[in-house]
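All protein chains but one are shown at their positions in the complex.
By written order: A and B. Residues from 1 in each chain.
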Amino acid sequence: MFLGKISLWIALICLLIQVSHCMPAKRRLVAAGAGLSLFISLLSLVFAHVTNDFSLVNVFEHSHTSKPLFYKITGVWGNHEGSMLLLVLLTAGYHVWAAFHKNINQKVIQLHALILIAFLSFLMFTSSPFVAMDVVVTEGLGQNPLLQDVGLAIHPPLLYIGYAGLSLIFCYAIVEFVENRLDEKWVEMQLRLALFVWIFLTIGISLGSWWAYRELGWGGYWFWDPVENVSLMPWLICTALIHSLLVLQAKRRLKSMTIILSLTGFILSLLGIFLVRSGILTSVHAFAQDPGRGLYVLGFIALVTIGSLAIYGKYSNIHRATSSERACFREIMILLNNMLLIGFCACVLLGTLYPLVMQMVLDESVTVAAPYFSQMLQIFIFPFIILAIGVPLVNWQGSVPVQTLLWYAPTLPIAGLIAWYNDQVYILAILGWWLVMLSAWQGIKHYKKWQRIWAMALAHAGLGLMVVSMTVLAYQTKETQVMLGYGESIEIARYKVTLDKMMVYMRHNYMLREGVVSIYSEGQKQTVIHPQVRYYPVQQQNTTEAAIYRDGLSDLYVVLGQTNGADSFGLRIYYRPMINGIWLSVGMLVVAGIFAMIRKRK
Amino acid sequence: MKYASWVLTIGILIFLASALMIIKEKQPKEALLVGQMFPEFSLEQFGTRTLLTYQDMMRDDSYRFINIFASWCQTCVIEHPLLGVLSEGFPIQMYGVAWHDEEGALRHFLQKNGNPYDYILMDPQGQLVVSLGVTGVPESFLLDPQGRIVWHYRGAITSNAVNEIEAIIKK
Partner (left out) sequence: MKPKHQRLILILLGIFSLSVGVGVMLRYFNEQLIFYYSPAQLHAGHVKEGKVIRIGGLVKEQSVIHHEMSNTVEFVITDGEQDVLIKYKGLLPNLFREGQGMVAQGQMDSTGVFLASSLLAKHDENYMPPEVAKTLKEKGHWKPNN
């Protein structure tokens, strides 16, 4: 596609101009030029997919005429090259925004342009989506049907908006660090950037998790899969960064930590790009590619890491502690919180990098099983929650006024009651409910400062709810597998599940075998659900569509399994209590982030 | 700044520590069983169901070729003709050990691919297989007249194997 290719070159030229500083006055024009050409490039790729242009390898390998239009469009970023183009475009989006923002230093723009050039050249020279087919074909190979799902379709763009932003956060931090301009304006700007990125990372990660829950057929939502981990780590760092910026804003302290976090976030996001595309991982997520690409990105990561460390080391003496007053309790708590976040991130990093390094250096294939990560999380979550609980009780001056204690006193017994009433008497669940109650109390107490305090209260309440949900889910989940004939039932938790009958249908690009399943609880029929097994003839592949009965915050999750061919059909049924509490808590986090972003400046 | 270098150092140390663990964990590659005595066993024969033990096998003074195989093993089909070559070309006794197999499938397998064995033993519970440390099929052993393993091969045997066995026997 000529247009697509030439647009990439135009963008590259614009960025080179930007970096070389030859037209500083025109930086907005140049940035806009780069952004626009990249946008055109992506559009032409989308066009090629939508019009079934099989002269492009990318379209041939990942599309098919029978694919529904929506998935033809979203399938553009369901593969390595297309998603890389999307990432570059989104990064350019930040670049344009920064270029148009008068408060952002020219050097930041230049450095960011340099990073964009690195991304773009990676795309153009190792992973171009515009490679032409050398044979003429009239049909494509189609796409893994597992990826043809709404959640997964929009998950990459949203997640990438987060990833891409980390590059700007990086540049903004390192340039202003060197120039010693870490003033209030900088903190405010970086905080907004960090919040914006954090919101999208949160949405992106949870969409991925939600997809996995619905599509992978196990009723699980997080597998500590390397690709999942690699998206989690920037999120952890970003969370720490936000907290660090808040302290910086209030107390002019934690400068070093803030900078280091800003740098680390970007480096970890690069790691994400590398792992997902290097071909070393076994994952439904991983793009299968040759190690050559991986080496390029690894080299880039090493360069950025060493470079930033060197620069940080060289310029760190400029920044003495600006305040020698005693650190207040609240500040210490946030510092501890950040150390814990970094610590947990390091644990995840070890578990994720280890197999990679073993593979590359010792040629040993090894996996770190999920219990390592979940056990680590169980350990870390306690101090997290205790700190979050402590925070509303202490003010920035470091004191714990008696009135505050009195005001918040009822929250613990109420939390206990809620937990007891819902049959959720576990330490973590009680702590979680306590956090929720505390945050609610906090929100009421400070209803006037609704934007600022509510952001924190809502976010922490979300955390509390998430902890409750995950704990209850872990302790009370049930599953069963059974072969049922027509009219036969099985009981699980407080439900009775009956297979009424099976049906077979034809659809646009697949055939399906559907079970008609009735669910009863307390003797009454609640609903009828339809788990399916779909067969996609193009890929000759089956997928399961689980049927989910949502009962308040809990789900009953039913999957069709194998059949014995005659009159008995396999069903896997999972009872997932409080699973929707997790999605709800994510929603709370996102709204909290938005609140935090729109609050008026001090 | 000092934090950063400390953190990095600690991080690298942790990594090295865990790398050492993996090296310790993975045992050194096990040598083949050459030089060891063949283990005791007592298995039913295919068809007749009569028991055959290690002592029964050692009754005469010849070289024995033990081939662990199964009817569900496709790789075994590949080596089957070579087993025939061994059987006909050399004065060795051919023992086949059918692992985790059943009579019908085995019969079908032998009909389809030929039967180079003098004796076929059934090992449904993996008795002999596990004591040999065999984890996959096919796997073959050559025993000298005293019952010592003098040749051991994992996987489908090749014509190379035939030459090696020839060299051992002719010595």
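In the analysis below, a residue touches a chain if its C-beta (ideal position, glycine included) is under 8 Å from a C-beta of that chain, and two chains touch if they have at least 3 such contacts.
Values in this document were obtained by computation on a predicted structure and should not be read as measured data.
In the complete assembly, the contact with the undisplayed chain comes from A:T544, out of A:S128, A:N337, A:T477 or A:T544.
Checked against the full complex, the candidates B:T9, B:Q36 or B:T75 give a single residue touching the omitted chain, namely B:T75. Looking at A:M23, A:I379, A:I427 or A:M503, the residue that reaches the missing chain in the full complex is A:I379.
Residues 10, 14, 17-18, 21-22, 25-27, 29-30, 70, 72-76, 99-100, 125-126, 129-130, 133-139, 154-156 of subunit B touch the missing chain (whole complex, contact as defined above). The chain not shown here touches subunit A at positions 61-62, 79-80, 141, 144, 146, 217, 279-284, 286-288, 324-327, 332, 339, 343, 347, 350-351, 354, 364-372, 375-376, 379, 481, 483, 533, 541-544, 561-562, 564, 568, 570, 572.
Just so we're on the same page, only the chains that are shown with their structure count from here on.
Chain geometry summary: the mean Cα position of subunit A and that of subunit B are 49 Å apart.
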